[in-house]
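Coming up: chain A.
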Amino acid sequence: MAPITTLHYLVVAAALFVLGVVGVLTRRNVVVVLMSIELILNAVNLNLVAFSRIWGLQGQIFSIFVITDAAAEAAVGLGILIAFFRNKETVNVDEVDLLKW
Partner candidate 1 sequence: MQPVATTFFFYLLSGLAVLGGILVITRKNPVHSALALILTLLSLAGLYLMLYAPFVAGVQIILYAGGIMVLFLFVIMLVNLERSAKEEQFNKQWIAGTAAALALGVLFILVYTGGKALFPEHLAQLPEQSNTQEVAILLYGNYMFAFEIASLLLLVAIIGAVVMAKKRI
Partner candidate 2 sequence: MLDYITSYLKSDLTPGAAGNVLWAFVYILLIFLGLSVAVIAMNWLERKILAHMQVRLGPMRVGPHGLLQPVADALKLLIKEDIMPAEADKVVFWMAPLFVVMTAFTVFIVVPFGPTHAVTDMNIGVLFMLGVSSLSVLGIVMAGWASNSHYPLIGALRSSAQMVSYEIAMGLAVISAVLMSSLNQAGTGTLSMIGLVQAQQAQHTWFVFKFFPLGLIAFVIFAIAMVAETNRAPFDLPEAESELTAGFHTEYSGFRWSLFFLAEYSAMIAVSSIAVTLWLGGWMRPFPTWLSGETWDLVFSLFPGLTFIFLAVFAFVGVVRMPKHPYFRIQTMGLAGFGAVLGLIGLVLFAPPVRDRIQDIYWFSVKVAVSMYMYIWYRGTFPRYRFDQLMKVGWKILLPVGIGVLILTAIAGVWL
Partner candidate 3 sequence: MVAMLKGQYGSGIREANSYLGQNYLVVEASLIPEVLQVLRDREQFDYCVDITAAHYPQREKQFDVIWILYSFARNERIRVKTMIAESESVPSSTSIWGTSNWLEREVYDMFGIRFDGHPDLKRILLPDGWKGHPLRKDYGIIQQDQEWVQINLGIESGQ
């Protein structure tokens, strides 16, 4: 088999990214949408780390920041989800069409 190059990693990352986008666009369940966003972030991370293999450590540093970001996003996102569930008893995105309740 051909040796693994950076390009291989990029292809995996792209696949994950596309899967994440499809998930965000098509799923109704907020939890799954949030998880799809995590998928996208991970795809980005894989890209960053793969590039850092070529150009040095900065990519890894940035991916750590992305993970931090993901943690913050998950916390706030799930907090909103709980608040929303409490008020509307649903977790479907297409029923969240009011900016207030």
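Regarding selection, all candidates are chains of the complex that A comes from, given by their letters.
Going forward, contacts are C-beta pairs under 8 Å (C-beta built on N, C-alpha and C of every residue); 3 or more make two chains touch, one makes a residue touch a chain; residues count from 1.
On a predicted model such as this, the values are computed, not experimentally measured, just so you know.
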Hey, among 1, 2 or 3, which one's touching chain A in this complex? 1
Flag every residue of chain A that touches candidate 1 in the complex, lowest number first. 1-12, 14-23, 25-29, 31-32, 34-36, 38-39, 42, 45-46, 49-50, 52-58, 60-61, 63-65, 67-76, 78-83, 85-86, 90-94
